[in-house]
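Here the complex is missing a single protein chain, while all its other protein chains stay put.
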Amino acid sequence: MAKSHVSTTVNGDPVEFLCDTAETMLDVLRNTMGLTGTKEGCGTGDCGACSIIVDGRLVCGCLMLAVEATGKQVTTIEGIGAPDRLHPVQQAFLEDAALQCGFCTPGFIVAAKALLDRNPDPSETEIRYWLAGNLCRCTGYDKIVRAVQHAAAEMKGQPA
Amino acid sequence: MTYEQKNLRVVGTRPIRHDGPDKVTGRANYASDFTLPGMLWGRVLRSPHAHAKVLSINTDKARALPGVKAVITGADLPLPPPGVTQAGESAINTQHLAKNLLARDKVLYDGHPVAAVAAISEAVAREALGLIEIEYEVLPHVIDVDEAMKADAPLLHDDLFTEGVEPRPETPSNIAKRIVVSKGDIEKGFAEADIVIERTYTTKAVHQGYIEPQGCVANYAEDGQAMVWCSSQGQFVIRDLCITMLGMEASSLKVIPAEIGGGFGGKTTVYLEPLALMLSKASGRPVKMTMSRGEVLRATGPHSGSSMTARIGAMKDGTITSAEVVIKFQAGAFPGSPVGAAVMFCSAPYDIPNLSITGYDVVVNIAKVHAYRAPGAPNGAFAFETVLDELAHELKMDPIDFRAKNSAVEGSKSPYGPTYGPLGGIECLSSAKNHPHYKANLGPNQGRGVASGFWINIGGQSAATVVVNRDGTISLVEGCPDIGGSRASLAMMCAEVLGIAAEKVRPSIVDTTAIAFNDVTGGSRVTFATGMAVVQATEDAVRQMRERAAKMWDIEVDQVGWRDGAAQEMNGNRSLTISQIAQKAAKTGGQIMGHASINAAGAGPSLTTHLCDLEVDRETGKITILRYTAFQDAGKAVHPSYVEGQMQGGVVQGIGWALNEEYIHDENGRLENAGFLDYRMPVASDLPMIDAVIIEVPNPNHPFGVRGVGEAPIVPPLAAIANAIYDATGVRMRDLPFSPPKVLAALEAAEKTKANG
Partner (left out) sequence: MARVVLSGDLGRRFAGGEVEIRVEGSNVLRLIKALEERYPGIAEALESDAMAVAIDGIVYQDAMLEDVGEEAEVYFLPAIRGGR
């Protein structure tokens, strides 16, 4: 089966790759591009460990075909924060101990960033419903929700 | 080592964990993030039947598929010599393990591996699985534990005779073992009671639910040297199980611990690693294997479903006089459920004079169960703590007062034998009683439940090395995978002993060739036991640095003390920092390295009490948790944020178990809900904040008073929620999970009874 040629943008960089039609964006990110920060927890869109942002929308990398990336802007966990400064969500996760094993963490950070990009002042309920597509089995979500609240306050220039 | 009260500057604070930045940026490497040049992809073919004879396996067509490099079946994995390997929480029978890795004449559960292939891509590997021809003769199966115990139940193993029954039965059965814990005379105790309540409970099999599926990369070289990169709760146990399965030498297999994406007990054994090694050996190439979520749910350690009957008697003044409990656990396809812990610990928070607790370990046609956080204890507590609630109601006593009246304290005899040292049970109960949560008002259809829990915690083997660098920083080398922040707590204890900042200590978890054997990360043991090894290794480094300072000053070592990260001259005011000492190490006797390798004893049990408020929607049967507060004796919280995190996480796993999680099988014994959509774990929108109240009753056997904390928090929620449902509705639910259809049915049944009564 001939592979498809895809031109896209990943974390701001122009990228080209060849893929089978059946390959998911998650497979290409992890196995073709070596961007292993995006995790696979279920492969069926239920756990959110593979959360990425595509043209401003939060999506599960495992539910998106790689060919759909054509012409799109894709942001992964590797594209969040800068070498000299973590994103406020990342910093808040560290300070608030919002991770234990850390496997779901990239997905949560991508999802939380997508939330704060569109709603800089979410209520606790809005945070909980927005993050309902991300499974964490370690933390019970308490410290994750607090970290997102903390990051929102930081981003508005207020002390948490 | 014994506890000493001291002023602490690092222990008890909340520094940023050392591995945090890698984990918030996606840099941290988990099992499936590793690749090697020339790597193949391996996949497993699994039984679609719950119970069947394997009549024939033909792999010819799969082998002929271009791109397929190796195919293996049970015939390629000879049974190892009979024996038992310690693998964390339980002893693993080596022959059962081999049969679980690859089935031979019989498959025993939906998902049981029968063959594995390695190919140049995952797609080719999948295609090859479809070309393997297997002829099965389907046999009747049994999954329910009570059904499996019946004399006419389908038999899983014709060579299984119940242990623990005298005389040994003459016919095989599915009952692998009977365990009894008893003291006093229960009938005498029941005769003294004014009220006796007996109830029966069932729970379904549940899964640990770690988000990272099992995965590994194996590379087996032509000279017999091999490496495995995988995520596990203990690289040494993975090594020991692999070498036992494959007849290798320990020094020939290097197991490199990847970051682990959750384990909860489920990652203390092998599923893929020996297969990947065999495929790598057969193909001469590195092989990567990863499970799908469906495979994780079908074929890796669920926790036992159970059937339990508890009968407890008390006098009018609230004194419990007697308790009799019978607990039956699904073991899965091979013997070895954690029923022993349920038996030993279900009544452990209490001092009860007359006890008889019997456990049965029963094989059934689901995957072999594996440890799940405080293995077995939540089941036992579900039965015991709900009967206690009924007794408290009948006696018109406050449920906390009732528990406090019967609490075990220091000097009480534990149900499993030994006398307790200091325990925090009473402290947890009184803290709960005085907490604003316990006094808060409840609305209509809302209720509050109380339950307590116990976990023994363990010590075990741990090693640590403290390397003193020239610049005064410390490289801390240890061997226990970090599931929930143990790097931070270990580095903090090292820093505390040295008198430096936690950030100056950099912890590393190393492979099986770089440190002595360590037991698994399990049993809530790492902060306690590895922490003790770290303290001893650090004290060893301090002793050496004092000796070096003495040499540099040309005085006797007993004239040199240690304070604030520096050697201090006792009769003078000279001091030498770690870095000043380390820079002269080459001239004073070589590089400085502290070391300890210990088998820690004296872990202190954790006691915990939970308060749960919930609301029952009478129209849909949905339960909403409104407020939850957990009180737990941590001994000493080294990093309080991660202690709270353990408590919150354990509570929420318990909530999922209570409200939604269950294994559902179709009439053919196939798992119907083998995915996260249908195996419904709690999500953020299901929950309120979880309040964690840390209580510190120091463990006398640890230098900082540490007990374990990770497991106890999952013990009380099942009962706390059941008791809260009663408080909200007046209905007692005794069969887990309390999913909306079951709650609705129970409410309707109660209405009917009321109308008819």
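General observations
Note that the chains take the letters A and B in the order they are written out, and that residue 1 is the start of every chain.
Going forward, contacts are C-beta pairs under 8 Å (C-beta built on N, C-alpha and C of every residue); 3 or more make two chains touch, one makes a residue touch a chain.
Values in this document were obtained by computation on a predicted structure and should not be read as measured data.
Shown chains touched by the missing chain in the whole complex: B.
Among B:A125, B:A341, B:A451 or B:A585, only B:A341 touches the chain that is left out of the view.
Within the full complex, the residue among B:G522, B:G565, B:G594 or B:P682 touching the omitted chain is B:G522. Remark: the omitted chain is touched by one listed residue; of B:Y372, B:W562, B:F676 or B:F704 this is B:Y372. When the missing chain is restored to the complex, the residue among B:S251, B:N445 or B:N599 that touches it is B:N599.
From the options B:P257, B:G460, B:G565 or B:G645, the residue with contact to the chain not on display is B:G460. For chain B, the residues touching the chain absent from view are 84, 86, 88-91, 164, 166, 179-182, 263-265, 268, 338, 340-341, 344, 371-375, 416-421, 455-461, 483, 519-525, 599, 601-603, 701, 708, 710-711.
Here is the rule we go by: only the chains that are shown with their structure count from here on.
Here the CA centre of chain A is 29 Å from the CA centre of chain B.
Per the touch definition, chain B reaches chain A in the complex via residues 14, 16-17, 19-30, 32-33, 35, 123, 208-213, 259-264, 290, 292-293, 483-485, 639, 641-642, 644-646, 648-653, 675-677, 681-687, 689-690.
Considering their complex, residues 20, 22, 30, 34-44, 46-47, 49, 76-78, 80-81, 86, 90, 93-97, 99-106, 109, 125, 127-129, 131-146 of chain A touch chain B.
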